[in-house]
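With one protein chain removed, the remaining protein chains of the complex are shown where they sit.
Up next is chain A:
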Amino acid sequence: MWFLDLMAEFRDVFITVVQALPYIAAYIGIILLTLMIWRFIKRLLTPKKDYGSLKTVTFGDESAVASNYAASAISILLIFVMWGAFTGSRLVPSFLHAPGPFVGTTSFTYTAEADGQAPDEATVTVRVFEVGQEGDAPEVEPGDGWAKNDSDSIGAWRSGLIRVDKNDDYGRKEGHRVTAVNGQAIAPGQSVETENGRVGMSPKGTLNFEPAKGWQMEPIWLPAPEAVWSRFMEIASEGYRGSTLLEHLSYSLFRVFAGFILGALIGIPLGYAMGLSDWFRGWFDPIVEFMRPVPPLALIPLVIIWAGIGEEGKVILLFLAALWIMAIAARAGVSGVAISKVHAAYSLGASKTQIMRHVIVPNSLPEIFTGARVAMGVCWGTVVAAELVAAEKGAGMMIMVASKFQLTDIVIMGIILIGIIGFGIDILMRLAERALVPWKGKI
């Protein structure tokens, strides 16, 4: 029944969360530890002198809580240290590295039986080489008895089937079967832990060696920071999928700006009309109120059907993403004008046009800027999502294509760049806001 399935899904999610709790607790422990160290350092360095330090009530006093730059710096540093530690990065001193995967030569013994033969023991020697290197299986003596010694080579984080019966005197036709590994009994479907890995047995009885993986992440899951950086330098100079990095990012930004500017050009006058005329308000209210909660991502399929995956489709999508937000912001800005200001302007002899230009429009600017910040954020998120679905160029397309080839370093580089650009857009909007509507929030 679907409901039970759903419940089972919830249970799995819950179990995953519970399993993550010790790690979250460890992370919080690190935060608190650095906090105490920082407090101690600060007490040593700076005696109390500013006004804030004289406050006795700080817990619950919002004004006493400002972002601590030291905490931010340590936080970012810690992310890179953890990233480096679990990827074996060269940037992180090796004593901080998490245990890596086993590399080198290891061996285990197996006990085989065959029809009418006494059980015999032989050794398997495995050479485990690092990712990206090639290695041959080591040369080994066949040894005595009917079961001969074997050898093989396997890459770190990989596993390999080892047909131990191949070189033995009695093969599967004679009923060759492995009964124990390192003296521990084994049967199809079971496994035995060895010193440097794990020996499993397939349902058909073939042995399978998996070298110990350690705690580090395989590069295809998480590449080291320096690998991402060198990939960034490579793509910045050589490009990816026929376009330079600058071209990919410029296309994404161009779509955002084109869509946002069109949305603002139509949305702001629409919002003004809705704020100033009951007919316009009535006409557009159902449309705006319905379209505003529709996530722009839900429009992607329709926009692709109507306009294809080219630039028009993207710009139309972002236009629709920005339009409603800007219309509602402009409407709120007009509605928010204090009636006394309009009355004052009329009493000072201003005409309707002058009131529009000198009172209503400037008064609505703070709301419009708030809307613009939201709209730019939504547009940036939407463009990346639209490019993930279908595009020939763009930041989202770059990481989507890279993920299909398991080029995780490009995916991570793309995510970091997308984050930096989104953050940069918000910072620019805030600076513009401070310069253009300095009275915002001070009335």
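Basically, a contact is a pair of C-beta atoms (placed from the backbone, for glycine too) under 8 Å apart; a residue touches a chain by one contact, two chains touch by 3 or more; residues count from 1.
Heads up, the rule we're going with is that contacts and distances are computed from a predicted model.
A.B. asks: When one chain of this assembly is omitted, its UniProt record names it as which of these: "NADH-quinone oxidoreductase subunit F", "RNA polymerase sigma-70 factor (ECF subfamily)", "Cytochrome c4" or "Taurine import ATP-binding protein TauB"?
C.D. replies: This omitted chain is identified in its UniProt record as "Taurine import ATP-binding protein TauB".
A.B. asks: Would you indicate which residue among A:146, A:229 or A:346 is in contact with the undisplayed chain?
C.D. replies: A:346
A.B. asks: Per the definition of touch given earlier, which of A:72, A:94, A:133 or A:354 contacts the omitted chain?
C.D. replies: A:354
A.B. asks: Would you indicate which residue among A:78, A:180, A:291 or A:365 is in contact with the undisplayed chain?
C.D. replies: Checking the options A:78, A:180, A:291 or A:365, the one contacting the hidden chain is A:365.
A.B. asks: Tell me which stretches of chain A touch the chain missing from the display.
C.D. replies: Residues of chain A in contact with the hidden chain: 338, 340-341, 343-351, 354, 358-359, 362-363, 365, 437-439, 442-443.
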